[in-house]
Each structure stands twice: as C-alpha cells, then as structure tokens.
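I have a structure here, written as structure tokens, and I will follow up with some questions on it.
Certain chains of the assembly are absent from this excerpt, and the rest are unmoved.
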Amino acid sequence: VNILERKQEGQNPFYRVVELSDTTESPEIWGANFPQQYDDYRKTVDQVRTRYGGSEAVPKTPTDADPRSIVAQSRLEEDQRLKTLWAGYAFATDFREERGHAFMLEDQLFTERQTVAQQPGTCLHCHASVYVPYMKAGNGDLIKGFEAINKLPYQEAKNLVTHPVACIDCHDPKTMQLRITRPGFIEGIRAFKASKGVRDYDVNTMATRQELRTFVCGQCHVEYYFQGKEKRLTYPWSNGLRVDDIFQYYEEKKFKDWTHAETGADVLKAQHPEFELWNQGIHARSGVACADCHMPYKRVGALKISDHHVRSPLLNVNHACQTCHRWSEEELKSRVEIIQGRTYTMRNIAMNALMDLIRDIRMARTGGRSNESLASARAYQRQAQFYLDFIEAENSMGFHAPQEAVRILGESVNFSRLGQAALREPVAERN
Amino acid sequence: MTPGQQRTLISAVLGTAIGASLGVGAYTFVYAKGGSYLTDNPAACANCHVMNDHYSAWLKSSHRSVAVCNDCHTPSGFIAKYATKASNGFWHSYAFTTGDFPDPLRIKPHNLDIANNACQKCHAEMTASMGIHGGSVSCVSCHQFVGHME
C-alpha cells in the first residue's frame, strides 16, 4: 500500500455505531465502536509462559466449590519455602502465578484463599469492573459507593459485579480519554503528592496523558492494605513510594497483616508493587509508561492502535521494545533475562537467610525463650520479610528497577542475618 | 515556469532579501551556499561540514526516500517555512562562522516541536486514533531514529 491509499482508509478512524454512556458496562457494546481494541482485549485469555512471567495453563477437574477447569501453575509448589514464609496466612494455602485480565474475577472468586478466610467486598476494587456498581451503590457518588461495598462481606458484594476490568474502568465513554476510576488510587496518589508538597492533587484533572498511560495500571498494580474495620482500601504512600518509606508507614501505623505461625512475629504481606518499583527505575525516569511496553502501538491497516492484549512484553518484543531499542529480539530478551537472573539469585539468597532466621526463632521459641528475648529477632524478621516479599511479589523479577530490586534484597539478607545474631550469645561475652 | 523553477526564483529573491535584511555576512551567505538553505535539496544542508553527520545519518534512515530535511525541519505553510529557514539560516550561519555552538548539536525545543508537528504532515491518518484522547505525546520519544539512523 502506498501512503495515498492509506489516506482513504484512514479518513475517520472509528465509526460510532452505538452511543456509550457512563453506565455502559459491557465491553461487548463498546466493542461495536472499537472492534480492534475489543478483539485484542479478549485475547488476554491466552496463557503463554516466559522464563519468569506469563503463565502456564494447568488443567484441573472442576468442582462445585471451584468450577475452573484451567488454572495457572501454583507458585507454592514451585517453591516450598513460600509456605514457611507465609505460615499462618491464607497465602500459604493457595498462591498462583497471575495470568491475563480475562481471568481476574474468576481467579479471585475461586482461590482457596477465599475458603480459609472471610474476605471483604474491598477485594473487588481490583478484580472486577466496579465503576458502575460503585456509582450505583453511592447514588452517583463514587467514593460513597466504594465505602459501602468495602464493608460488605465478599460473598455478598460479589453479586454486584459482572465483568473483569472493562473499557469503562479506564476510559471516559464520551471522549474515550483515559480516566482514573479507582478510589484507592485517587486517594493514594493524592497522599503521595501531598508528601511532595503538592496539595489537593486531583489525578483526573491534573495528570498528563503520558502519566495516565501509567496511572490506569497503578489503579491496581500496587501494594495495599485494608484500613480499620471499614476495610477501606488504602495505598500506603504518604511517606513516599520506596520500600523504606512504605515499611516506615506500616511501622507508624503499627499495622500487621498476620502473626507468623512459626515465630509469633507480627508480619506484613507485600503485594504486586509494580507501580512502586517501576517508579524507582530508569524507564520511569525516562517517561516510559506501562502502556508503552504492555500495550504498545500496533499497526492495523492505516491505523496504529494500542494493543489491548495486555501481557508480558517478552511475548511482543518487536512492538514493545524495538521502537526505542535497536537491538535484535534475541538480544533484548537476553538483556532482560540477565537482569532477572541476577535478581533471582539474590532473591534466593535472601529467601534462604530468612528461612534460617525463621527456623532459629522457632527453635528458640520451642526452647522456651521469653518474648522479650525474641522481640529483637522478630522485629528483624518483620523487616527482612517485607523487603524480600516486596520483590518476590513484584512481578517483573526486578526488570522494572534492576539495581533497586537487588538493593532491597541485599538489605533483606542483612536483616535476616542480624536477626539470627540477636538470638545468639555475642562473641564479646565469651571467656 | 515549472513549480521547480518558480521555487528556485522565489528562493533566489527571498534568499538575497533575507540574507541582507538579517545581515548575514553576504560573503558567508554566498560562500556557504546560503541560498541552499532555501532549496529542499538535503545535500545543500551538508554544505556545512557540521551537518555532514546528520546528512549521512539521514541517508541511512527509513525516511531518506520519503522525506528531506525540510519536510521535518520547517513548518508547513509558505511564510512559516521560509521564516524558519531564514532564522535557522541566519543563526546557523552565524554560529557556524563564530564557531560558537554546542557539540554534539542539540535540537532546540522550538525546532523539536517543528519536527514533531512535521510528522503529522504525513502521518495524520495513521495517528488519528492516537489523537482522539487529547493530550499530546511526542512522536520522537519513541521514533527517535526515523530521520537519523544512529
């Protein structure tokens, strides 16, 4: 095709065959106007594995409790140490590799973590299309609806939602502009900006388009906790986004996710801090957004559209990386794997150090040591565990910020080993 | 007159006009084939050795057969185009003569905007879909090498 013909095709990019309103939830309806994006969006059911990412389709026999016939591989089976890491917490019963957006709702509904613990409606914030339900529950007030649904038991709240993340969760139906619909992020980013001296930050009016290409993902790919008995979803960012800032935040709040079954330490669970880690990396610094790599532009006839098949960029290196990096696909893949390999090495060193500490505390405890004498070691475990989990739970195996990821793991090793020393007689005191 | 001849004529006229009016040393202007500033022949830009790198980088680029320097480095529209040529022509000649310019060369924000907008001259359709969100994005942030292969 020559550029002239392109002109013809290109005249008006999209035909509006249906009118979309602020209550149009079903992606299928949006798909009538934007068939290409819709088709790609549905491709997130694909399961392909990469060295450290993607996901593997594991067949399973459906039951009444869990009708899924295919799930992602179990991370607990891949690395038994995780069961010790999370002893006494729901994650020790079921934790799987995450997969495409199409599965987010069913995977949350049927994870065994639901059966061993009573979860709140808050969970839905990041696993379903909640914009319309929130607006309904709040009679047009997003935040009110959010608060109302947070409080409900999960099993009740789940009946209010129908879809996994949908068009309306990221787009304004009138202008198609990106829009932040998640209260957790709206409030979290405001708290973060405040810590940087920016007051009353309103993300939907103050963020640039390039920022929104990241923020729409930051709505969910972040560390979080449930605050108070209202189970309000909260992003712990008021001290900053670095692991050290977040840990300090939890210290100030004296927050714990659970008490470790083997050691009795009050510990924390880190969860998918992609947004936070990315922020410390060179790509963020260079203005490269999540969408640039995970939803790269692709050419369809005379148009270039954003690939709505959100997935590992390693399955799409050509569009995701090669526009900016003139290296071969093979070369780019091995660069990523070198970075991930180094991270994985340190991750295992940190994991073993923590296993040693947990064993020591357990033995000291069964050996009848007083809580006072265990306090220091437990405090070290709390910090070592959060730092390790921060990278373990983050899903790029360090790629989003290679040096920072290894720095965090190195500090974790130090905390674990110091914890062990705290349980032993200092050498100074011997003869 | 063919369009081509017309252009040359205009160039000649404008050339001397701008040359004089902006006080570019007539000597420099002629010697450095300042008139070349007003043609669209890329080789003309390379009359200055400092442009050689970009010239050869352009020769290797995906656009060598589809876009010349001026397609990207001058705004569309007759007046705007020659105004830019005049000012760049003046400043470049000036800088070149005094030898007072950064090394490596860095495109100035104003000229970067011109280049970014230039993309739309030819790719408006292709990128229409991107436009529908409002808010701007820089083409160059991703397509840094289109005009100049490294």
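Order of writing sets the chain letters: A and B. Residues in each chain are counted from 1.
Operating definition for what follows: a contact is a pair of C-beta atoms (placed from the backbone, for glycine too) under 8 Å apart; a residue touches a chain by one contact, two chains touch by 3 or more.
Given the structure is predicted, the values throughout are model-derived calculations rather than measurements.
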item	value
Whole assembly, copy number of each distinct chain	A x2, B x1
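One rule holds for everything that comes next: only the chains that are shown with their structure count from here on.
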item	value
Subunit A and subunit B, separation of their C-alpha mean positions in angstrom	46
Of subunit A, residues touching subunit B in the complex	3, 6-7, 9-14, 175-178, 208-210, 212, 287, 292, 297, 299, 302-305, 323-324, 326
Complex contacts: residues of subunit B adjacent to subunit A	122, 124-130, 132-137, 141-145, 150
